[in-house]
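Could you have a look at this structure, given as structure tokens, before my questions?
Only one protein chain is missing from this complex, and each of the others stays in its spot.
In this document, chain identifiers A and B correspond to the written order of the chains, with residue numbering beginning at 1 in each.
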Amino acid sequence: MNTYRLNTTKHSEMVDITEQVQSAIAEQGIESGIAVVQSLHTTAGITVNENADPDVVKDFLRRLEEVYPWQHEKDMHMEGNTAAHLKTSTVGSTETILIENGKLVLGTWQGIYFCEFDGPRQNRSFAVKGIS
Amino acid sequence: MNTYRLNTTKHSEMVDITEQVQSAIAEQGIESGIAVVQSLHTTAGITVNENADPDVVKDFLRRLEEVYPWQHEKDMHMEGNTAAHLKTSTVGSTETILIENGKLVLGTWQGIYFCEFDGPRQNRSFAVKGIS
Partner (left out) sequence: MNTYRLNTTKHSEMVDITEQVQSAIAEQGIESGIAVVQSLHTTAGITVNENADPDVVKDFLRRLEEVYPWQHEKDMHMEGNTAAHLKTSTVGSTETILIENGKLVLGTWQGIYFCEFDGPRQNRSFAVKGIS
């Protein structure tokens, strides 16, 4: 298992981690199988989405904020980040990606993202494990 | 594979099943790999979220109900539980969690939840399988 740390710089942010996941798989020597990528937080998730036009990420985060607004008069959780918990379970804490010939199987536009929903934060982390 | 049954007591409810998943992994003797937890229903899912403040779960279920309200004038499904189907696919039917040294790899606040979206129900079930 490889664990990676990162610092996020915005309140909501999608960080492309495809290269780290590929590196972990190479280091672990997985030729064929799956890569499991897990966020170790409840206010940050992992998703696969478009890696080409950066506007997709901007639209994505703004739309998700509209569905789960940060401020909500009925929220009881004292920390005030209920919306981040919902966004995390919506995109999911974990992603599984197929591996063939030592490479992640990804469609032309697919990239793997660490999704910060309650930043900016120091020492966010995610773990990667390949299974043959 | 270990299968667990549970009875739910509310219409919407998140039941912490982290201990059962850990027990299944121990029983299956998985030292390093992944645990896959699958709900066997289409109106109940599995998610990873905060296990500390119970208000997170209350906010979570109330917010999800606002996004996918139980009553909807356009719904055609006779059983009347369309919202539960949407909530299930949103959080997902399955979760995958990493395992190291025989233990689930979970961040400080991460717990695994069985999410009832159309309760209360008797004999709900989920299955757990560890893969090395």
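General observations
Basically, contacts are C-beta pairs under 8 Å (C-beta built on N, C-alpha and C of every residue); 3 or more make two chains touch, one makes a residue touch a chain.
Since we're looking at a predicted model, the values are computed, not measured.
Here one chain is not drawn; of A:N2, A:T18 or A:T47, the residue touching it is A:T47. Of B:Q20, B:N49 or B:T96, it is B:T96 that touches the chain left out of the display. On the side of chain A, touch with the chain left out of the figure occurs at residues 32-34, 47-50, 53, 55-56, 58-60, 62-64, 67, 90-92, 95-98, 100, 105-107, 109-110, 131-132.
Listed by residue number, the positions of chain B touching the unshown chain are 1, 36, 38-42, 67-68, 72, 74-79, 82-83, 85-86, 88-90, 92-94, 96, 125, 127, 129, 131.
Please note the rule applied: only the chains that are shown with their structure count from here on.
One inter-chain figure worth recording: chain A and chain B are separated by 20 Å, centre to centre, where each centre is the mean of the chain's CA atoms.
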